[in-house]
Every structure is written in structure tokens, then in C-alpha cells.
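Starting off with a structure, shown below.
Removed from the display is one protein chain of the complex; every other protein chain stays in position.
The letters A, B, C, D and E name the chains in turn, as written, and every chain counts its residues from 1.
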Amino acid sequence: MLYLTRRETFNAAHKLHIPEWSDQKNREVFGKCSNPNWHGHNYQLFVTVAGEPDPQLGFVMDAKKLSVIIKEEIIDDVDHANFNLDVSWFPKNLQPTTENMVFIFWQRIEQRVNEAGARLYSIRLQETENIYAEYFGPEGRK
Amino acid sequence: MLYLTRRETFNAAHKLHIPEWSDQKNREVFGKCSNPNWHGHNYQLFVTVAGEPDPQLGFVMDAKKLSVIIKEEIIDDVDHANFNLDVSWFPKNLQPTTENMVFIFWQRIEQRVNEAGARLYSIRLQETENIYAEYFGPEGRK
Amino acid sequence: MLYLTRRETFNAAHKLHIPEWSDQKNREVFGKCSNPNWHGHNYQLFVTVAGEPDPQLGFVMDAKKLSVIIKEEIIDDVDHANFNLDVSWFPKNLQPTTENMVFIFWQRIEQRVNEAGARLYSIRLQETENIYAEYFGPEGRK
Amino acid sequence: MLYLTRRETFNAAHKLHIPEWSDQKNREVFGKCSNPNWHGHNYQLFVTVAGEPDPQLGFVMDAKKLSVIIKEEIIDDVDHANFNLDVSWFPKNLQPTTENMVFIFWQRIEQRVNEAGARLYSIRLQETENIYAEYFGPEGRK
Amino acid sequence: MLYLTRRETFNAAHKLHIPEWSDQKNREVFGKCSNPNWHGHNYQLFVTVAGEPDPQLGFVMDAKKLSVIIKEEIIDDVDHANFNLDVSWFPKNLQPTTENMVFIFWQRIEQRVNEAGARLYSIRLQETENIYAEYFGPEGRK
Partner (left out) sequence: MLYLTRRETFNAAHKLHIPEWSDQKNREVFGKCSNPNWHGHNYQLFVTVAGEPDPQLGFVMDAKKLSVIIKEEIIDDVDHANFNLDVSWFPKNLQPTTENMVFIFWQRIEQRVNEAGARLYSIRLQETENIYAEYFGPEGRK
């Protein structure tokens, strides 16, 4: 079993806030991340797939095909977008935290990655140089 | 003459658009950067000051004091903010491009840096891993 | 189960040497790292916690609270300090290697992280661009 | 159990192509990576070993000894070399993909690492800023 | 006057050797860089243009247009290529050193950059994490 990781990048705006709460309470809980007028990040997305390399090609999965899947299912919709307003498939009742993003990104690409012959192993998202989240799927890290 | 550079970071939202133009024309000129609902970046700001090191202290300028000036005059207002909506001192008639940011940032800190005993030499702003702008003041690179 | 990682940095001096040994033997075993007058590093510390995101907040753990714990329990004592001389809670009979640091750091923060509602998953410490160590707790990588 | 990682770098040329195929078919499958006249990369190799730190020395393994093993068994043969033509121990029937490299590198160093008192845990190879592969040995990630 | 820099990347093979010399003399002068079977690098190319930002758009030059020029004139020909064999416009009598590359790259894009309304200011090429070259045009750094 070998693991192949592909990095993609996107730039997006978001804010963390709960509409039922006052601005003040949002500020107390989410700090500057609740700024009503949004802020944003250069996100780095790392998708890892697992499998046996094809004996002839030497690929767990063609990295270019993996890139196409990530772009079509995620990047095209989130790059230069607002996570709270523009991303139709991001649930409105979920805060666009790094944790929730990797969870939802998993749903977006798992099937297509698996159909391409590899197994989706993990999705890691770097929000700033100081923070990243990682998800290994519903069965967890194996 | 020696040069000392201090890096600070901030995360902000912005968009490039000219209100008098249609969304379509904004899209043609500014591409995805014109998305009406904003996008954002992790900005890295590099401020360089020039001077002779103090013979006793060995400092062109105390890097901590330089950091305080940058934070009070720039970072506190732009971090986790929306450049088009939240930054009172950023001219409304200027697009918040990397080029215009370094130009305006220069006005914000030049006097305080010079009063602290050094000379502001340059301001460089990294917007993504692929793009940065730099400004050397009204008299240019010397 | 999701994983959230927070990076903190500190700059410290240390040396590797066994007092019972001659300088020459220390040199033979530890090389330049045994220089009697110390040397130092810019350390990068990555703390990973695991848990289910809070359904309302979307946080495995508030990254700012995690940062406070790391700073109060580790960074405040080791930043701009000498690992052999200044860090009261670092055992005198342990060499301040990267391996021993992550092991001791684990003891410092495990309880507070767990009380904050997440589970401490791993501590990784980057000593130079070429070396890092990682620890997953007494029960190992799961 | 603690984990120590050592990074080494090398610069090499390679191409992906199957001699029995036409240039056109190689191009269709491998894209630009099949350019007959080769291309190349700055590779970053990360080798992780696992073990209990020596109670006196604090080392899972002396990082300098690990570096010597990696250099003698891998780097000396692949640095500034052509993976398809110059590396005698790289099987001619394997494509020099990142996946196959970490697999073969494992065979090169496992025994020497284990004889040095640690356990080889993983080999990760970064080919570009966007792609890396990792291998955890025949028994997989534990 | 403001300065805008755009980064592009490419992966290429090359070798340094003088055909009139023996392999041994090439080895003495160029070291491992003379390996007859080539080696390669992940190159990072930084192109800086200078100018006054357009008062309405805020651009010294549209970074996307700059990217197109660099790609059409340089990257499309050198990416996944062999500098000694594949790049028709790279003079056969010049060694493909980092210095000569930035010099020749300047000729490739100067006119198109200037026609686009900015002034080409510098070209910097990072060959490894330890080496880069920079060129400021025939009139030098101003």
C-alpha cells in the first residue's frame, strides 16, 4: 500500500457566525473570525489517496486525474468565492471552519476517487501557516 | 547603511470591481477577483527600514518597535477585515490591489518609522505564493 | 473524528552533553551539538488534537484556546530560554533532544487539552529544516 | 514509541515511458513526463524511524548516522543522476515514479536502519510542491 | 513607481559540459553538474515589472497577462524539457547555468512586457533552495 498526495490551492472569503446570535455574542465566541464583512485566506488543500501502484505505470493514481477531480468537485466552486454565500453544496447550517471544510470536501470527491481505482485516504486543509485540519473518513485513520 | 526587514501577517477579504461597470464588464477585466461576494488572502507584509546601527545597541531600529508601528497603523485595521468595506483609511476610489495596498501602507507608517530614527526603505506585500508587489516611496529605489 | 493542528514557534539554546563524560567523549558522541557554550534553534511546534467538531461551532477545539494552553504551559517557559538551564520542568537527567522535548511537552499539556474537550493526538517538533520528532502519547499512534 | 524524521535532498532527471509503446501512446498516458529527452526535479526525501529514545543519549537514532545511511545507500547514487539510466539498483522494468521510488528506497535502507537500533517507519518523497508519495513498508501503516 | 512580481514554475533537465573537453575535464570543472546523462531541477521563476499603477484598475500590469506572456514565451518551451536539447531558442554555445537562463529569458519577454505597458525590471531564477540568479537587463539595477 502506497500513499500519493496532491496539493491544490484556492483563495476564499468566509466568516464564522451564528445568525441567531447577536454580533456581540458572535464576537465573544468567534473573535475576529466573526467580522460581519468577512475575511479570507489562501487555502492549501492536500488530498491523499492510497493503493497499490499499477505495475506497468507505477501510479497509485495518475496525479493529473486526481487534480482534475479535485478541481471539478471543489476548487472550481470555492476559489475566489465566499464560503458562506457562494458554495451551493456547503451546508448552510455548518460553520465554514477548517474542520467542517475537510469533512464536506470528503463527501465531494470520495466516490470519484474510488471509481478512479484508488482509495481516498485523507484530506488536509491548511488555513494559515499556523492552523490546519485533517480528516480520514468515517472509519477513521487506519 | 544597513537594512532591517520585519514580516507581519494578516488575513483579509477583498474584491476588485468598479461600481460604475456591469458585473459582466468587471468580470471581463478583473476575472474571478471581481466576485461580488468577495474572496480573501493570507497576506505577508515585509517592511524594510534603513539606517546605521546604533553603536551600542546594534539596532538599525528595534524590531519590536517596528512591529508595534506596523501593527498599530496597519495590521489592527486590516486583519480579519474586508478591504473594500472595513478599512477607513483605504481610499474608496482605489482598487484594493497589492500595488495600491503597498502604496497606501507607505503613507500609514512612513512618519512614525522616521520619527523612530530609521528611514522607511520599502514595503513588500505577498498576496499569494505567486504574486507580490513592492514600493520604495515617492523618490523610488535608491 | 477530525484532527486540528496548531503551530507555535520558539527560539531556544541548548546543548547535548553528559556531565560525567569528558568534553572529548561528549564531542565524539554528540558532535557539534555538545559545544560547551551552547547553540540554538528556531523551533516549530505542531500540536494536533482529535475529536468531533462541535455541531454548532464547527470546532474540534477553539484554536485560540489551544494556542493559549501551549503558550502558558510550554512557550512562555522555553522561548528565548536555555533548555539545559532555564526550564524548571525539563528533567535535568534528560538530554534536551527533539525526541525528549516532544515527550516532556506531552506531559505539560495533555491534561489541559483533554479538559478543554478534545484529545491530544500528537506533538511534532521541527528543530531544523532537516530534523523533526513526533510523539503520539504512551499508547502510541492510533 | 517516538518518531524521528530526517530530510535529505537530491536533484535528478527522469522520464516516464514504456519502451514497447510509441512516443504518441507514451504521450497520451504520461503527458509531458514522457518527454524523450528527460526532465528533472529537486527531490526532498523524508525518512522516519521509530523507537524508544536511548535513556542516556535521548536519541531514537543519531540523526547524523541516519543521514550517513541515507546518503550512502540512496543520495550518492541518485543525486545529479538520471533515474532511468544511472541508478544501477533501480529496476529497469519499473517506472521512476514517486511511488516506485519510495518503494525501492525502502529496500535500500531498511536493514541498515534496523541494524542501527531503530525501526524504519516511513519514507516520503516530495517531487514538486504539489506532489509527494509515502510508503510505510510491506506491513503498512501501524 | 511600483514593482509587481509574478512567480511561475517549471521542471527541467540539463547538464553543464563543454563538448570539446573530455568527460574528466568536464567533471573537474563542473562536478556532478556535468553528469553525461543529465540531472534536473524544479525551477522557480520570478519576473518583476515596474510602472505606475493604472489609476482606475490599480494594476502596474495585469498579473494574469504577465503570466500568459511568461508561459507562452518561456514555460511552454522549458517545462518538462531538456535545456541542452529541447529549447530551440537557447543558444547552443551557452551553458544552461542559472545565470545564462535569466539572461536569455530576459530577451524572450522584454518586448512583450514593454508592449503591455509595464517595464521589465528583473528576472530571478531559483534553481535549488540554495542557489538563485538575478538579472536586471543591459542597463543594470536602477
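Keep this in mind: a residue touches a chain if its C-beta (ideal position, glycine included) is under 8 Å from a C-beta of that chain, and two chains touch if they have at least 3 such contacts.
Treat the numbers as computed from the prediction; the structure is a model and nothing was measured.
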**Prompt:** The complex has one chain that is not drawn here; which of the drawn chains does it touch?
**Reply:** B, C, E
**Prompt:** Which listed residue, E:T9, E:S67 or E:N100, touches the chain dropped from view?
**Reply:** E:N100
**Message:** From the list C:L66, C:A81 or C:L125, pick the residue that touches the absent chain.
**Reply:** C:A81
**Asked** If the missing chain were put back, which residues of chain E would it touch?
**Response** 16, 18, 29-31, 94-100, 102-103, 129-136, 140-141
**Message:** Even though one chain is hidden, which residues of chain B still touch it in the full complex?
**Reply:** 1-8, 53, 56-60, 63-64, 67, 142
**Request:** Spell out, residue by residue, where the missing chain touches chain C.
**Result:** 9, 11-14, 32-33, 35, 37-42, 79-82, 85-86, 128-129
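Quick note on the criterion: only the chains that are shown with their structure count from here on.
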**Request:** Give the chain pair, either B-E or A-B, that is connected by more C-beta contacts.
**Result:** A-B
**Prompt:** Where the centres are mean C-alpha positions, what is the separation of chain A from chain C, in Å?
**Reply:** 28
**Overlap residues in chain C, where contacts from two or more other chains coincide** = none
**Prompt:** If each chain is a dot and touching chains are joined, what shape do you get: line, ring, star, complete or other?
**Reply:** other
**Request:** Check the chains against each other and report every pair that touches.
**Result:** A-B, A-C, A-D, B-E, C-D, D-E
